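Here the complex is missing one protein chain, while the rest keep their positions.
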Amino acid sequence: MPRIDALVAQLGGELVGDDNVEVRRVASLEQAGEGDLAFLANPKFIEQLKASHASAFIVRPAQRDVVSDRPLILTPDPYLYFARASQFFNPPPPVLPGVHPRATVRCTVPHTVAIEAGAVVEEGAVIGDGVSIGANSYVGRGTRIGRGTRIYPNVTIYADCIVGENCIVHAGAVIGSDGFGFAREPSGAWVKIPQIGRVVIGNDVEIGSNTSIDRGALEDTVIADGVKLDNQIQIAHNVQLGEHTAIAGSTGIAGSAQIGARCMLGGQAGIVGHLSIADDVVISARTMITKSIREPGVYTGGLPQQTHAEWAKNFAHLRHLDALANKIRLLEQRLNEQEKTKEKP
Amino acid sequence: MPRIDALVAQLGGELVGDDNVEVRRVASLEQAGEGDLAFLANPKFIEQLKASHASAFIVRPAQRDVVSDRPLILTPDPYLYFARASQFFNPPPPVLPGVHPRATVRCTVPHTVAIEAGAVVEEGAVIGDGVSIGANSYVGRGTRIGRGTRIYPNVTIYADCIVGENCIVHAGAVIGSDGFGFAREPSGAWVKIPQIGRVVIGNDVEIGSNTSIDRGALEDTVIADGVKLDNQIQIAHNVQLGEHTAIAGSTGIAGSAQIGARCMLGGQAGIVGHLSIADDVVISARTMITKSIREPGVYTGGLPQQTHAEWAKNFAHLRHLDALANKIRLLEQRLNEQEKTKEKP
Partner (left out) sequence: MPRIDALVAQLGGELVGDDNVEVRRVASLEQAGEGDLAFLANPKFIEQLKASHASAFIVRPAQRDVVSDRPLILTPDPYLYFARASQFFNPPPPVLPGVHPRATVRCTVPHTVAIEAGAVVEEGAVIGDGVSIGANSYVGRGTRIGRGTRIYPNVTIYADCIVGENCIVHAGAVIGSDGFGFAREPSGAWVKIPQIGRVVIGNDVEIGSNTSIDRGALEDTVIADGVKLDNQIQIAHNVQLGEHTAIAGSTGIAGSAQIGARCMLGGQAGIVGHLSIADDVVISARTMITKSIREPGVYTGGLPQQTHAEWAKNFAHLRHLDALANKIRLLEQRLNEQEKTKEKP
């Protein structure tokens, strides 16, 4: 069990109190016990901290006196420190190099790579050092996977795509499927437009389970460094996502939308195609963006729940808001009329 | 072909009429023919029943005289009886025990288990009696699958999860992928918080195709007994779903939401994180829940469709409801003013 001073030696921060205490994992204030390191991100939980059984705490410098019987790590951002401490205690399982005899690998790969049973890696694929490819995953012809990237089982990456370094791709994700592009015949029948662009993904990107990223129609779909995508997300062809943008589950981004850097999209959000979203924009859960956004800020468009009876009563009017607005205009006119009449004696 | 009295002997209910009639399957009133058993759940379809070519009917005791030329099974809940009768006629295909030579199994499994071609079961996994694991599915290290559970092809279950007994997991489902948890550096870059909780799933749970259930961040994601999840659902980390709760397709539940027992969520619903929903709550399709719900009942928040022209006319006002409300307030003041003046002679 590592001592807390070893942790601080590696991660930084100021250690206050017994540097001898052993800690073996992170935990929440409520669940923490002997050997656990908990954190206080929000001063309103000070009482929970005092009642916690953790062996040590990560707190802001202002809380340096919060308890004296257990060691504290002082740091300006306890939640960020907690993330790093959790990485310290929970390193990703080591990649055990080797190509499983039941993997089908049609290209040369470095000795440091792990390719699991049932995985298929096509001709011309370029696999970086230390990459792991999970069971029954597929890497298409000519696709490049940067070093250190981890691909979980049952992932599909189509031909001629690029995935950067140190990415994580969760199970069931699909990268490089055809964008939804068709021209229409006069009969109504659709003529497929071959999707000849690629998907180009930067470094340090995480892609959630069962998320889809379509390849570009003519140019590429581009996911910049540090982007984090949750599960069940749909990224259409030619979308561009800027650096460190994070998108929560079940969101859909329509074709050719350009989203800036450091944006945060809530769950079930939707972005209409061909829009442009500035850097540092926050979009609330379930919000549909139908116009480009030029300014950073928080944008919202969700509908609050009600009891069904209240909803039925109120939403009936929603379909007739224009009539309601007209009634108000008419009332104003009549009142203007009256007031005029009165003024004229 | 089984006789109807054999069915009633097994499933209960009162048989009225010829106990000799042979029935071989269930069908709807409209589609039923010779050898079919149909049901009447709603008395408003009595005429369809009379016109139906079914060989026998499941009806409520009140309908015991609805027809006299064909046998009736009387039961208080014909739809429930129909479900059981359909199970009687359509038992799940038998599990043919055996580990396919192309399966990769790194643990000991009971002789009663069926593991199909391409499936991978990692070290330390514990597989119960009669479990079937479909082609190219993956069961991670240390994961436990309870007896009688059926896993369809291309399912991924990560390490250290628990799936109970007699569950059904449909193709493409992912259980145990990492929750979406990150801390943010001042630069905007995200630091991954290792997701060290598990997914713990009870007995008799059904999980639809391409549904994702993330593992907990520190504690577990918990799905209680009897929960039914449709397709394309996103269950984030640390969610708790109570017994017999049923969730329709494309719904998303954000992190740490707690949903009670026997709830029903319509399709494309969304639950914001860290909320608590009481037992026996019904949430209409497409409703977003942004506040905890303490009382059973039906909750709604969807938007009715209109023709595009009507929508454009009405929804323009939606963006200016506050101005509209202000106009009304102003009108009230002016009217108050007038009425006061009038009273003063």
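Every chain is named by a letter (A and B) in the order it is written, and numbering of its residues begins at 1.
In the analysis below, a residue touches a chain if its C-beta (ideal position, glycine included) is under 8 Å from a C-beta of that chain, and two chains touch if they have at least 3 such contacts.
These numbers come from a predicted model, not from an experiment.
Enquirer: Tell me which of B:Glu47, B:Asp69, B:Glu295 or B:Glu339 is the one touching the absent chain.
Expert: If we include the chain that is not displayed, B:Glu339 is the one touching it.
Enquirer: Could you tell which one of B:Gly128, B:Gly148 or B:Gly172 touches the chain left off the display?
Expert: B:Gly172
Enquirer: Have a look at B:Arg102, B:Arg141 or B:Arg184 and name the one touching the chain we're not showing.
Expert: Only one listed residue reaches the unshown chain, and that is B:Arg102.
Enquirer: Which residues does chain A use to touch the chain missing from this display?
Expert: Contacting residues on chain A, toward the hidden partner: 102, 104, 118, 120, 136, 138, 154-156, 158, 172, 174, 177-178, 180, 182-194, 196, 210-212, 214, 218-219, 232-234, 236, 250, 252, 254, 268, 270, 272, 283-284, 287-291, 293, 297-304, 306, 310, 313-318, 321, 324, 327-328, 331, 334-335, 338, 341.
Enquirer: For review purposes, identify every residue of chain B that touches the missing chain, sorted by number.
Expert: With respect to the unshown chain, the touching residues of chain B are 25-28, 31, 77, 79-80, 82-84, 86-87, 89-90, 92, 100, 102, 116-118, 134-136, 152-154, 168, 170-172, 204, 206, 208-210, 226, 228, 230-232, 243-244, 246, 248-250, 261-262, 267-268, 285-286, 302-308, 311-312, 315, 318-322, 324-325, 328, 331-332, 335, 338-339, 342.
Everything that follows uses one rule, which is that only the chains that are shown with their structure count from here on.
Enquirer: Return the distance between the CA-based centres of chain A and chain B, expressed in whole Å.
Expert: Centre-to-centre distance between chain A and chain B: 25 Å.
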